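Apart from one protein chain that is not included, each protein chain of the complex appears where it belongs.
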Amino acid sequence: MSAYLLKRLLTMIPTLFGIMLITFLIVRLAPGNPVSLKIQAAQGLKSTALSQEVTDQMLKLYGLKVDLPAGYENFIKDKPAPVRKALEWLGQNTIQFKIWLVNVCQLNFGMSFKDHRPVLEKIREALPITLTLNLLEFLIAYLISIPLGVYSALGRESAVDKGVMVLLFILYSLPTFWVAYLLLMYFASGDHLNWFPLGGLHSEGYETYPFLMKIGNLMWHLVLPVITMVYGSFAFITRFSRSTMLEVVKQDYVRTAWAKGLPRRQVIWKHAFRNSLIPQITLLGTLLPALLGGSVIIEQIFSIPGMGKLAFEAISSRDYPTIMAITTISAFLTLISLLLSDIAYAFADPRISFEEKQQA
Amino acid sequence: MPKILEVKNLRITFPVNGGRFAPAVDGINFHLNQGKVLGIVGESGCGKTVTALSLLRLIEEPGRIEEGQALYYGTVEGVSPPPRRPGPQRPEPPEGYEGPEATPVDHLMIEDLRREPTAEINSEKAPDGGIDLFKLSDEQMRHVRGNNIAMIFQEPMTSLNPVFTIGDQISEAVRLHQKVGKKEAEEISIEMLRKVRIPDPQKRIHDYPHQLSGGMRQRVMIAMALSCKPDILIADEPTTALDVTIQAQILELIQELIDDMHMSVILITHDLGVVAQVCDDVLVMYSGMIVERAPAKRIFSKPKHPYTIGLLDSIPPLFQDAGELLHTIKGTVPDLSRLPAGCRFAARCPRMVDACKARVPPYKYVGEGQEVRCLNY
Amino acid sequence: MQRRPSFIVLALLVIAGLFSACEVQAPKDPHTLIYHLGSEPDTLNRLTATDAYEGRINGFIFDSLIERDNATLEFKPKMAKSWEVSDDKLVYTFHLRDDIKWHDGKPFNADDVIYTFQKIMDEKVDAPHLRVYYKDIKNLEKLDDYTVRFTYAIPYFKALEFVGGIPIIPKHVFDDGKDFNSHPAGRFPIGNGPYKFKRWDTGSQIVLERNEEYWDKTKFPDIRRIVFKIIPDDIVAFQRLKKGDLDMDSLNPKQWVKQSNTPTFEKLFAKHQYYTPSYRYVGWNLRRPYFQDKKVRQALARLINRQGILKNLEYGLGKLTTGPFWIFGYEYDQTLPQIPFDPAGAKKLLDEAGWIDHDGDGIRDKDGVKFSFKFLIPSGAEFYQNLATIMKRDFAEAGIEMEIQTMEWATFVQQLNSRDFDAVSLAWSFGYDEDPYQVWHSSQAEKGSNFVGFQNGEADRLMEEARQVFDKDKRAELFHQMHRIIYDEQPYAFLYSGPALVARSRRFENVKVYPGGVDILEWKVGKQP
Partner (left out) sequence: MTLEIAQPNLPKAPEPETGSPRYWGLVWKQFKKRKLNMIGLWVILILVAIAILAPLLANSEPVYVKYQDKVYLPILQKLWPISKLNLYPELTGVDLKDWKAKGAEFRYTPVPYSPDDYNLEEILEPPSIYHWLGTDQQGRDVLSRLIHGSRISLSVGLIAVGIYTLIGIFLGALAGYFGGRWDMLLSRLIEIMICFPTFFLILALVAVLGQDLFYIMLVIGLTGWTGIARLTRGEFLKLRNQDFVTACLSQGMPTRRILFRHLLPNAMAPVMVSATFGIASAILIESSLSFLGFGVRPPTPSWGELLSQAKSVIDVAWWLTTFPGMAIFLTITAFNLVGEGLRDAVDPKLKS
């Protein structure tokens, strides 16, 4: 097992490197740059022309301009202008990427351009919020979808099965932001019903609440966002659970279970269901990135300061260190969770041993 | 010799294109005597597995049992009044049960509507009474499965649940049917594993199926099937998926267990060698019908139906000259959706006459408990 | 086993129901003002911050040397009890009050002013946007602990505004050897104003509390707490206002007219509108062949249905404008007539300018160049989208092909800076004493804010002269001339100036609306209506 783990961990390195490189390139090739944004943002696009000197100071301050090695400078000095420009860009970015890589290896993700706070600190603030929200969503989605999928599989082609399918597809096809606004209008605005708060995570004066009330208050705030996130995933998970169940029910060992005279409940929920969960683990592995990503739209509408918002703002303001850190960290966590889901798979399915996997 | 199971006029249909239902098993009759081994032979797709599954009512949707009876002469938990064992005394039929009185010539094998009297194989008069398995409630049927009738399947590789240990899987049935505790069930499991000659059963019960070889798994299947001491064991090609050497061992084991536990067995196979080795009586099925039936010895010594003859000829002789072609039956089994009106074997039959195409030939008794459906006799 | 999942679902539903049934929040405190913030400020470090939200918050935490009077908009003493300007308008001397304390109890003095200035000029400090404003200051001296003197290299009429409004930070807090840009005080500002910083919950709220030791008793606020709620979605924010979660919010015209006219809303909230200097415009990139001719630009101005747009899309909330100054300012020449929506006249002008559809494809052309251009607007902004689609339609009617180009803000800025656009729509907002130099002087065409590349010798001369004129009336005369030049040249099609629309809870009393807006410091807490 440890050999397997080691091998898996080693294959992560090229993947991580690839992700960092692609992010770096996207970030650097994207039009717009943090310096001009910063200067323009100051007075609504109305600052005086900045001298090249001030711009250069800024670039250096942000680490967007480094000294090229003298040899390289000489080498590109007398090339024709476009070639020189390209080579300079290449040199600059290679060095900056290298510096960044070295820093990351020391777990130093740098400071955000926006507010000069350590990027890690910003992520540490946003990640728990997104995780809470998404874990709740996952929990509810699975708790509802899996039994629904199983029942729908058992009553295949029945009216209930078809009805459930159509209903889920309809749910799936409702655009998130639309549903979010409708929920807010009808359940929170007070124009119709006033059951839930209009976004945010806490009520005013939350700091002074006793612990249980704090939890209650938080949950109360999370009801609508979680509903908005969850309804769309029902269709997918239910259909998946239904089809794996259909697959499993046809297996010989389920027939054996029937032939043994086991009651229906035991056949379905012990013999069939247990096996149908195995592919679910793989699915879960591929859904995990969503757990970390957060949803820009939902966080925007419900005023939730999570990862989606952080990432979106980082992109809009060309906050390179934050963008790079978010992708790197979430890629790393995703790879780890993929690995974990593979390990969980091996535990759930006794047929798979790590040694065999290694050979495959 | 008393009957333990009697199947009457069983018809099982499956949907084919156009919403039509076509018979996969088309009105067959047979019975199983206590302590005997009944072999059912035929090519794949001839309906033998479906027949076996129908006895446990395990035919999967959308297949269905269209008509017929499967009379079981034994005690089923939860069925009252408890039916009596078939024997010298004539028991009252259970309530609401359309007993054999309905068929005046119940001791004969009935085929078609013509009801041509045919001789009874192993002529022992059938007792009255019996429980129609097809009329039991789901719950009652559940008690029959495993407890009264157990089944082992063709594929030991896939017929065991991969995620539970074999100990779990055996004791599960034991606990269910014999109402014993966990500990006791485990002991019974170990005992059963020992019986099927699995070495070191105390340790093996903690193994998962994938850790066992094919032969071992089939032994586990057998142990599981026998763990509740059923009256009837249905073995659906139990050796097909195994190596030849293992096959022999398993067959031997089954044979021994039958002798040991006084079980009645329905052995489904396409391998006539197996039949020769263990069976007392044989049914030859072709395309959903029984084309020939006879005591096992008779089938080998005097096969009558051209199909049976063809099957026997396809067995490779022990010493075959190089270059000599193996005998095969030409053509293929007819498509379920396009069954011919006459004898279903006609298209492939070397001795076909024109009349064969007109109608399904009736049974013809040819002596010594042998019946054949062929116009040539 | 089979029951459990549905049981959990049921339990969750019950819990959800309980939340809605019983109160999981405490009652509201009437002495707290809850104010909507559309986006979170990056930092509350006054020097490195670049967004408008920082100013809105720090305005309560910090005072400046001098400030404008609410009513007259003239400068009056604040932390500086008096100031002197030399006759050559180069030397500004400020006499500071000696009774001001920072929120941590340390006294405020001239060292803080000097330190602030040094930090602004420090190239290691991420404050280039401020640096450009102070680059003409030659020298800053500390005469004594409570007297500072700024010396300018050249006279400039806005110098007093700049030096008097310098965002002063406490030296003793920042000067502790830590990196300035990431200094923790940027997340926990220590000021000297009427409110103290209390807490900042990232992404959700910033809380200020009244500074009980505030020195300026004439401006001692009645409201004890101000909470800035960060709600990025305006629609949701408006709903929260209606529900009473917020005490104050700015509205858009649609909300003002259509969505806030219910009796309940009127009962709970009062609405105020006032005009701050700003205007919206469509700018033509004069470097493009089709925009080089003044006649074409005059024609285009006649093709934009400004009246219709203002009336129907903005519900008449706004005033049409003819030039680059505040419509209520002394710089604005009120005599110039509005340009009408006049497609026929526009077509005539275009014909005169030689833009005629020669090849019959429905698009005008001249010298082989088709009148087909791209109109750049920032993405996601409803007003610009509406404007653009309406323009596209009317332009097409007049034989001009216009393609709408939406761009996300960072890219948009890049396109403007590299002058890589045909036409653009945006808004300017500016100060009470406007210096048009940055937007209109030809020296700014290459790199500055003169994106459209407006170059006019006469206008250049007027602007240069005005920069050194300290007399308002004289400056007004110069700017009126400049206004007329721009009106004639039409480098922009000027649209209109929109008002600030504010709704606030009627719980607050003594609310006065000044030309510059409302002043929360003078509000009194009354009864909830």
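Labels for the chains are A, B and C, by order of writing; each one numbers its residues from 1.
As a convention for this text, contacts are C-beta pairs under 8 Å (C-beta built on N, C-alpha and C of every residue); 3 or more make two chains touch, one makes a residue touch a chain.
Predicted model, so just to flag it, every value in this text is computed and none were measured.
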item	value
Omitted-chain contact residue, chosen from A:37, A:126, A:150 or A:235	A:235
Hidden-chain contact residue, picked from the options A:35, A:272 or A:311	A:311
Contact residue for the chain not shown (choose from C:142, C:187, C:254 or C:506)	C:254
Residue in contact with the excluded chain [from A:99, A:135, A:166 or A:193]	A:166
Chain not shown: contacting residue from A:267, A:331 or A:346	A:331
Where the missing chain touches subunit C, by residue	234-235, 252, 254, 258-259, 305, 308-309, 311-313, 360, 379-382, 385-386, 388-390, 392-393, 404-408, 410-411
Touching residues on subunit A - with respect to the absent chain	11, 14-15, 18-19, 22-23, 26-27, 29-32, 162, 165-166, 169-170, 172-178, 181-182, 185, 189, 191, 235, 239, 243, 246-247, 250, 286, 289-290, 292-297, 300, 308, 311-312, 315, 323, 326-327, 330-331, 334-335, 338
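Basically, only the chains that are shown with their structure count from here on.
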item	value
Touch-based graph of the chains, sorted into line, ring, star, complete or other	line
Chain with minimal offset from the mean of all protein Cα atoms	A
Whole-Å gap between the CA centroids of subunit A and subunit C	35
Subunit A contact footprint on subunit C (complex, rising order)	1-2, 5-6, 8-9, 12, 15-16, 19-20, 24-26, 28-29, 32, 34, 40, 42-43, 45, 48, 50-51, 123-124, 126, 128-133, 179, 181-182, 186-187, 199, 201-204, 227, 229-233, 235-236, 239-240, 242-243, 245, 408-417, 426-430, 438-439, 443-444, 446-449
In the complex, subunit B residues that touch subunit A	53, 56, 58, 60-61, 138, 142-147, 150-151, 153, 155, 158-164, 172-173, 176-177, 208, 210, 221, 224
Residue ranges of subunit A in contact with subunit C within the complex	30-33, 36-50, 54-55, 57-58, 61, 111, 114-118, 122, 125-126, 129, 140, 143-144, 146-147, 181, 184-185, 188-191, 194-209, 213, 216-217, 219-220, 223, 265, 268-270, 300-306, 309, 316-318
